[in-house]
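Missing here is one protein chain; the remaining ones are kept as they sit in the complex.
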Amino acid sequence: MRKLKNLIMTGLLALATLICLLPLLLLLYYVIKMGISSINLDFFLNNPKPMGEAGGGMLNSIIGTIIVLAMASLIGIPIGLVTGIYLAENKGTKLAEWVRLATEVLVGIPSIVIGILVYGWLVKSMKTFSAFSGSIALTIIMIPILARSTEEVLLMVPHTLKEAAYALGASRWKTQWMIVMKTAMGGIVSAILSSIGRIAGETAPLLFTAFGNQFFSTKLFRPISTLPIQIFTYARSPNIVQNRMAWAGSLLLVGMVLVLNMSAKWIGYVVLKRRNK
Amino acid sequence: MKKNLLVSTGILLLSSMIMVSCTGKKPGISEAKELNGAGATFPKVLYEKYFDQYYQQKQVQVNYQAVGSGAGINTLIEKTIDFGATDAPMKADEEEKAGSSVIHIPTSLGAVVLTYNLDGNPKLKLNATVISGIFLGTITKWNDPLLQQLNPEVNLPSADIAVIHRSDGSGTTYTFTEYLTKADPNWKKALGTGKTVNWPVGLGGKGNDGVAGLLMQTPYSIGYVELIYATQNNLPYALVQNKTGHFVEPTMESVSKAADTTLPDDLKVSITDTNAAEGYPISTFTWIILYREQRYNNRDIAKAKAAYNLLWWMIHEGQEINETLQFGRLPDLAVQKAERLIQQITFDGKALP
Partner (left out) sequence: MKSDKLFKIVLLLFGVLILAFSVGIFLQLFSGAWKSIQQNGILFLIKQVWDPNQEIYGALPFLVGTLVTALLSVIFSLPLSIGSSLFLNEYIKGGWSVIISSMIDLLASIPSVVYGLWGLFVLVPYIRIVENWLFQNARLIPLFNSEPYGVGILSATVILLIMILPYSISVIKEVLKMVPNDIKEAGYALGANKWEVLQKIVLPYIKSGIFAGVGLSLGRALGETMAVTMVIGNRNALPASLFDPANTLASVIANEFYEASSTLHVSSLIYLALVLFVFSFLINFMMRLILKRINAGMIRK
């Protein structure tokens, strides 16, 4: 009887995995089918052209995405990590309970509301849309997600390891860095990548902060285009060529995140190997 | 000798004045290299082309994002952009919020068409009573006698009509509802005019593209979109009966004809339900809006000049592009009045040098 249950559950778990994979495969298939024909050299080297003209591309959006994501990560990763460490270190305290609740509520704020808030705080006072305000909006979305994931990973580090370190006289700070973080490194890198991936695809909060730009721009305090914004714009166009470019852009975006994930995992693998020598 | 000098200076002065008024360009002070605009999705396709050409000709980057007429107005009021674009002229309370006066420059004409998803893509004829009934939910089936009456040669199915409207606020909706308010007393009483109304029936699509997308996915549906969304997606669209009783097909010609009417000096005029015999009744101007007094925030005169030059170009050279993208050209009277409006732009109270 128990053996049967084991078998059935194994089957169900496999089924669950399959169900999770299925939409991804369908989506990827569709995105590739719709977008691959528009991926060519022009796509990478040119800026957008108006409807009806050949040779348009998404160069400005690709660069824009990198700039905005880099800025957001620069600010968001340290804040997210440290908050996560705080939550893990102070698990029992009342204050930490409230902070955790606050982080969870922040996760649930629609990204558009974040965009609206940043518009009110930054765009109106700076009297211009800018790449900077877009990054800030993304940072605000990134931080709570990263904090919660980091906390969970850190909590999984066995007590015994920490106790051993303290027994040997290490300070909490040292323990944290040397033991806990090293053990949890894999999980933390994964959490960071997840949060970057999450904000890479955001459109709504960028519409009224970064605004978008059909021209090439790297200025931090001017409107800038990003892949999600351009995808959104092209998807809404009546023109079928531009629609296909929207799919191509989506394909590119997913590809970029995949490369990011893979390279980080590879780096982690290399670091681990080196350490184990 | 002196007399010759005087005469030649006079001729020089006169010719430069003529040249200036011909090109509208103000020589001497340079213009800014970047402008940001936001607003209607309706003319998006047209403006995309305008600003690309403008960049190639003048190296000025005009960045336009189609975020909606209402957003265009709001961001102009909040002074986070240089100019807005709208299909619905600003209302009194919006102008009040703006503080200083805003000029409306029309750039082209467009049509809102009724498009539908029926087998065989028949060419339907509709009138205000029927359109109003469909969107109010009082006419529920395709083979309703009122519809059949207008289209005797078409085999209309007995299916329910799936209504599709806009979920977001829009100038397209404004034009559509304004037409119905003028042409059908039932509509006027029930919903009236607005960028968004409390639709009693139907599904909401986001943007013209959302409506077109939903329409293509939903059999037996009907919706209203800007002409180019119907043509680009090969969707059929209806002839609509105008005030004089003719059933008019939405084309560039019939749209331009709708504008063949008296125009006020501020050019904030609605041309829906036009009196013109061959005018398409659901037509509209689309405007660029900006502050008459360009000195605000920390703008400099270069920005004001850039805006001036851009607008001048749009109502002159730009017009050559309109018809290639199925937008109507501005009638001559409109261009004249628009020129006068543009010349009213000031910086620090003074006309641009």
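As written, the chain order gives the labels A and B, with residue 1 at the start of each chain.
The working rule: a residue touches a chain if its C-beta (ideal position, glycine included) is under 8 Å from a C-beta of that chain, and two chains touch if they have at least 3 such contacts.
As the structure is a prediction and not an experimental result, all values here were calculated from the model.
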From B:214, B:276 or B:289, residue that would touch the chain that is not displayed: B:214
Listed residues A:39, A:157 or A:179, member touching the removed chain: A:157
Which residue of A:37, A:125, A:171 or A:218 touches the chain not shown here: A:171
Hidden-chain contact residue, picked from the options A:39, A:143 or A:210: A:143
Of B:32, B:71 or B:267, the one touching the omitted chain in the full complex: B:71
Chain A, residues in touch with the chain not shown (by the definition above): 2-3, 5-6, 9-10, 12-17, 19-21, 23-24, 26-28, 30-31, 79, 82-83, 85-87, 89-90, 95-113, 116-117, 120, 143-145, 147-149, 151-153, 155-158, 171-174, 176, 184, 186-187, 190-191, 193-194, 197-198, 200-204, 208, 227-228, 231-232, 235, 246-247, 250, 253-254, 257-258, 261-262, 265
In chain B, positions touching the absent partner: 67-71, 73-74, 91, 93-94, 97, 160, 162, 167-170, 191-192, 194-199, 202-206, 210, 213-214, 217-218
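Methods note: only the chains that are shown with their structure count from here on.
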Complex contacts: residues of chain B adjacent to chain A: 34, 36, 38, 41, 44-45, 48-49, 51-52, 55, 61, 63-67, 71, 78-81, 207-210, 212, 226, 228-229, 231-233, 297-298, 325
Chain B contact footprint on chain A (complex, rising order): 49-53, 123-124, 127-129, 207-208, 211-215, 222-223, 233, 235-240
